[in-house]
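Below is one structure; the comments refer to it alone.
Note that this complex is displayed minus one protein chain, with the remaining chains in position.
Order of writing sets the labels: A and B. Residues in every chain begin at 1.
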């Protein structure tokens, strides 16, 4: 929804230099901006792009030198990045009103309870006993099992699957293809080498404001709940095994994986493709680098880890630097061995030959 | 389905101490148990939880000291873990009767053959020539292509896709979003740098009692079959490329990947996020640690591997330990060099300056 630069500045509580009537239709990266675009300069490195920009408006810092900028409208703020994020919110607002009602092509069990202003798209199914809170948005081809609870305003994108008995909090977003509540990987080995499936009787519980990425999988607990706490953000293609817990405001990047019963504290950051073994506890604020393999618990809050197996960030980095020089180190070692051997011979000219 | 403690003990062939009339409604982890829960103590480490438990019944070992336990019903067995797994089975039994019939919202091609007691949920499609055995459960939004064969009692969870011509054995479980039979990644490079797709004319064949995790992908063979043998268990988000074979009772943990034409023997264990290159053979009983990168075949049955590139478990572990000390090793090497240089000078006081 287009907006005037002046109105936007006012909404941001910001100072405007230039023409308040300039119409803003979209947000663009500064190097791609055109007439009708708003962009921003947060990092001085991008200052050079600002000079030739074709953007109609720029969000810039309070102290940015603007003498050579001929952009029609400059909006000055204390934190350009944060303010621009708000601009994005404003531009996406009202853009597409939330839908309402049950598509005639949806299937909703008569025992399901559907709140006010819920949308259920075509080819989605909601089974018996499930409860959808006010304003829930169910996109097409979503499958919701039995006795599922979904909190108000949560959004389930196309193809999401929620197994029986799982609970989704309020204001959650589940991206396309996410699977919530599949059976944990539990098999008891039998004497003949085969496996007997251990029934997985627990569920998955997502608290409020959780976001789950596309095609991510979260297994139900064997007993009790696999739990993702409020405000945690899980990226695409992540695996959370049975009985895992993820603390509040923790962030797991794409393709990371957490093995069974591991508990991740609050404010933890897990990098892409990192893996955690099962049955460990990760302290609050731990930062785990991409591709790390964490094979033991972390007691100290705020620890930074890298490597596979993972160790403390700084010492691992030092080891990595030396690792690169291993062939030279080996050559130096060999040279020393030769030298010492010679010296030994020089010292003991009468020694016996071996 | 609730059950009396006495009845459960009898069914397990176990001895009961306490009140056989206690009603058991659910299984719980011992630290979360409440009235109506049954729990267990397999590991003496959890003995301490048993004292204060609120569980109505406990499954414990024959020799566990129970003097200070005031739990209403104690069930004594030789192997508490295995017996408790059976309790889980019993509690999940009959809980939800299998469904039957074709949902009016399903689409089944007139040429498909549907066995007795099959359930096909809403928005699932079954194309021409496909054959579903007795008791197959097809959850909502499943897509079954042409000439697919699905053995008796297999369960396809929501959103599963089975491409044309693939074969699923009896008693298999495919979790939500699993894709069976997508095209293998085969492209012939052309002189101009582009690629020409190599048609993938084979299929995927799963034998009996195979379990496939959520959002796992198994590519069809270029020719012949990509094959998963009886009793193999594949976790979530695993990738099996074209013409891979997985042996009986082998287990692949989440996010592991196997490249084209690699053959995995019987009883092999592959850890999470491990990767195997193509065209190799992995001997029976090989154990591959999480995040390993296996770039050559394994001849010796029962080999344990770790690292990337992977090597024998024990020697890799030794190398990992020394790796951590690399900065100190380098310092020790430097100190030696200085010392030897000094000694050389002392020995040859008349040497020329370089």
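One rule holds for everything that comes next: a contact is a pair of C-beta atoms (placed from the backbone, for glycine too) under 8 Å apart; a residue touches a chain by one contact, two chains touch by 3 or more.
Bear in mind the structure is a predicted one, so any value in this text is a computation, not a measurement.
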Touching residue (missing chain; options A:10, A:35, A:92 or A:299): A:92
Looking beyond the chains shown, say which of A:122, A:193, A:278 or A:301 touches the absent one. A:122
If the hidden chain were put back, which of B:61, B:135, B:159 or B:265 would touch it? B:159
In the whole complex, what residues of subunit A lie against the chain that is missing from view? 26-29, 32, 81-82, 85, 88-89, 91-92, 96, 103, 105, 121-123, 139-141, 157-159, 173, 175-177, 209, 211, 213-215, 231, 233, 235-237, 248-249, 251, 253-255, 266-267, 272-273, 290-291, 308, 320, 323-324, 326-327, 329-330, 333, 336-337, 340, 343-344, 347
Chain not shown, touching residues in subunit B: 107, 123, 125, 141, 143, 145-146, 159, 161, 163-164, 177, 179, 182-183, 185, 187-188, 193-199, 201, 215, 217, 219, 222-224, 237, 239, 241, 255, 257, 259, 273, 275, 277, 293, 295, 308-309, 311, 315, 318-319, 321-323, 325-326, 329, 332-333, 336, 339-340, 343, 346-347
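As a convention for this text, only the chains that are shown with their structure count from here on.
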Return the distance between the CA-based centres of subunit A and subunit B, expressed in whole Å. 24
